[in-house]
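Of the protein chains in this complex, one is absent; all others appear in place.
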Amino acid sequence: MDKGLSLRDVTIYKGKSPLIRVHHDVAPGEVLTIMGPSGVGKSTLLAFVTGTLAADFSATGAVWLDGQDITHAAAHQRRVGILFQDDLLFPHLSVGANLAFGLPPGGTRADRQARIDGALAEVGLDGFATRDPATLSGGQKARVALMRMLLSDPCALLLDEPFSRLDAALRAQVREMVFDRARSRALPVLMVTHDAEDAQAAGGAIITLGDDCGSRTTDASRSHQ
Amino acid sequence: MKHLAVLAALLAPLPALADVDPADWDAVTAQAEGQIVYWNAWGGSTTTNDFIAWVGSRVAEDYGVTLEHVKLTDTADAVTRVLSEKQAGQDDGGAIDMIWINGPNFAAMKEAELLFGPYAEQLPNWALVDFENKSVQTDFTVPVEGFESPWAMAQVVFVHDTARMPDRLGSMDALLDWAQANPGRFSYPQPPDFLGTTFLKQVLIDILPDPSVLAEPATDANYEAVTEPLWAYLDALTPHLWREGRAYPATGTAMFPLIADGELDLSISFSPGAASTAIANNELPDTMRTFVLDKGTIGNASFVAIPYNSSAKAGAMVVANFLMSAEAQARAQDPAILGYGTVLAMDKLVEDDRALFDALDLGIATLTPAELGTVQAEPHPSWMTRISDDWVARYGVAQ
Partner (left out) sequence: MSRRRLLPLLPALTLLALLGPVAAGLWGTVLPAFGHLPAAGLTGPSLEPFRDLFGWAGLPRAVMLSVGTGVLATVISLSIVMLVTAGWSGTRPFCVLERLLSPLLAVPHAAAAFGLAFLIAPSGWLARLASPGLTGWDRPPDLLIVQDSWGLAMTAGLIVKEVPFLLLITLAALGQADAQRSVRVAQALGYGRVTGWLKTVFPRVYAQIRPPVYVVLAYAMSVVDVAVILGPNTPPSLSVQIVTLMSDPDLSMRLEAAAAALLQLALVVGALMVWRFGEVVVAALGRRWVASGGRGKADTAVAGLALAAGTVSALAVFLGLIVMAIWSFAGFWGFPDALPDTMTLANWARFGSGTLEALGETALIAVVVAMVALVLTIGCLEAEYRHNIRVSQRAVWLLYLPLLIPQTAFLPGLQTLMLNLGADIGRGPVMLAHLVFVLPYVFLSLADPFRAWDARMGVIAAALRASPDRILWRVRLPMLLRPILTALAVGLAVSVGQYLATLLIGGGRVATLTTEAVALASGADRRAIGVYGLMQTGAALVPFTLALLIPALVWRNRKGLRHG
C-alpha cells in the first residue's frame, strides 16, 4: 500500500521476552487503536514508530510510511507527529514561538506569522501568540499542542493516551477536534489508550493487548492480510 | 646509554642568548629592558610585600623591568623548584629569577651549583656597601663569593610591651627566670622557621661560656656536649611558654597580633625596626620597645640570589643593584615602611644620599646603632640544621 502507516510484523521485546506483536496497516484518515492495561508496552510501540525506543527495549519488524521504510530513519526525519496526555508545550517559548518551532523552515517572516495566526484562529485562540503557555487552561494547551504538531506537516499521527488528563466535558470536544483534523488531512492515526470511550470514538480497528502478550483484534476487517 | 646522553647534550642547540657579563653594566641594563623578573620572596609580611611592590614600580620606571613578586610561605619552596628544574633538565627559562635567601638555603643552592654568578661585586652599587664592617661576604660562615647580593641587615632584638613588662632583660638566664615568673607570656616562632631557629642559636650563644666552637662545623664528637645546655634550658622554659609550648606562632610577624591582643608580653624579631613599623601600621600598641642582651645578639644580612637557569638574569641584576641603592636602602630603613638595617656605608655615600638616612626618624621602638651593641656572628649552618632537626624531634612532635 502506497499511502498510510504500515506496521509489518513488529515485535517489541523487553530484554529477551516479547511484549507486543502487531501487524497492521493504517490507511490515511483511519485510526488504529491499541488498548490494554498500563505496563503492557503500548507506549513502547509508539516509541518504536517515532524512533525513540529506550535502551531496555528492542524490536523486530518494519515500519512503512507512505511507501517508505522508516524503520531505521532518524527520529526527526520520519514525519511522524505525536501527542501525549500532557501538552508538553515548550515552557521557555511563547505560544507563537511554540507554533513557529513546529513550522518547517522557509517563507518570509510575515508568511510564517500569518500561518501561526491562522493556526491559532482555527482553534479559537486568536491573539494568543505572545502568551506564556503556562498561563493557558488545559483545553487551550491541548489545542496549541495539536496545532503545533499539525504545522510541522506530519504524514502520520500518533496519540499516546492523549485525552486522559482532560475532564469529561473537554475530553469529547478535544477528541473530536483531533480526529477531525486528522481525517481532513488524511493522516493515518495510531492511538494507544486504556479508555474504551476513546477507542469507541476513534471508530477504527481496535487491538486489545492482554497480559499474555497476545493480541485480539476487534475489528479485523483490515488487518492480518 | 650515558654516552648517548652526553652526545645528545652536545648536539642540543645552545641557548639563544648567552648569559650577560655582570661587569658590562650597559649591556646588563640594555638586556634587562622589557624583562619580567619573578622574585620569589616570603609573602607573609604585608609590609615587605608593599616594599617589593614599590621596588617593582621603581625598576619599571628606571629600567623597564617588570617585577613580579611570587609570594612564598617558605623560601625552601623556591629552592625545591630550582632543584626540580635542574633534575628535569630545564637549564634555562626557569620559573624563578630571583630569591630572597640566606643561610642554609644559600649554602645548599651554592653547593648544588644552582646559582648564577659571581655577580654581586660587579654591580655598580657594590661600591657603596659596607663590606668592611658588615657581614655581607659570608653568610652563616659560608663564603658568599658574589653569588648573592645583600640588601638588608638584620639583628636579633627582643620586643617587649612596657605597659606590662617595663624592664629589659640582660641575658637568656634572665629571660628564663622572667618566663617562669610570668608563664604563658613569651613564645618564639616554631622551628624550622628562620626566626625560631635563630632564637635557639641565640640561647646557645648566650649560655655557652665560649661560643667560638660554633664557628666551626658541628661534629658528631662535639655536638651533643655543646648543645646539652640548650636542651636543659628549653626543658626548663617550655612549660612556661605561651600555650605551654603545645603550639607556637608560625612566624615572627604572627607574634605581633598576639602582642597587640595582650597574649604575649615578650617576643623576638630579626628586624630592629619592625616594632616601630608595626606601631605605625596599627598592628602594635605604642608602648612597645626593643632591647638586646648584654653580650650582644646575632646579626646577619639578607641577600638576593639569582638561579642559574633564570630567564631574566639581567633584569634580576638590575633589581639586585637597585636594592643596594641609597634610595631603596633609605626607604627600607624607614620604620614607617620596613625598618630594616642598611647594608651601605654612610661614609661612601654622596652627601645628598646620606641626607636621606639622616632625615629618617627611626621610631620610638628602634634602638640606635650604638644601642644595638655587639653583633654576634651566625654559627656554622651545620649547627642550625642539627639543632632545628633535634628541636622538631624533641618539642615539635610529641606534645
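A few notes on this one:
When the chains are written out, they are named A and B in that same order, and each has its own residue count from 1.
The criterion applied here is as follows: contacts are C-beta pairs under 8 Å (C-beta built on N, C-alpha and C of every residue); 3 or more make two chains touch, one makes a residue touch a chain.
These figures come from a predicted structure and were not determined experimentally.
The chain omitted from view is touched by exactly one of B:F131, B:F256 or B:F291, namely B:F256. The omitted chain makes contact with chain A at the following residues, 47, 50-52, 54-55, 74-82, 84, 86, 88, 90-92, 101-102, 104, 132-135, 148-149, 152, 154, 158. Where chain B meets the omitted chain, the residues involved are 38, 40, 43-46, 49-50, 53, 68, 70-74, 76-81, 83-85, 87-90, 93, 95, 104-105, 108-109, 183-184, 190, 242-244, 246-251, 253-254, 256-258, 260-263, 282-283, 285, 392-393, 395-399.
By our rule, only the chains that are shown with their structure count from here on.
Chain A and chain B have Cα centroids lying 81 Å from one another.
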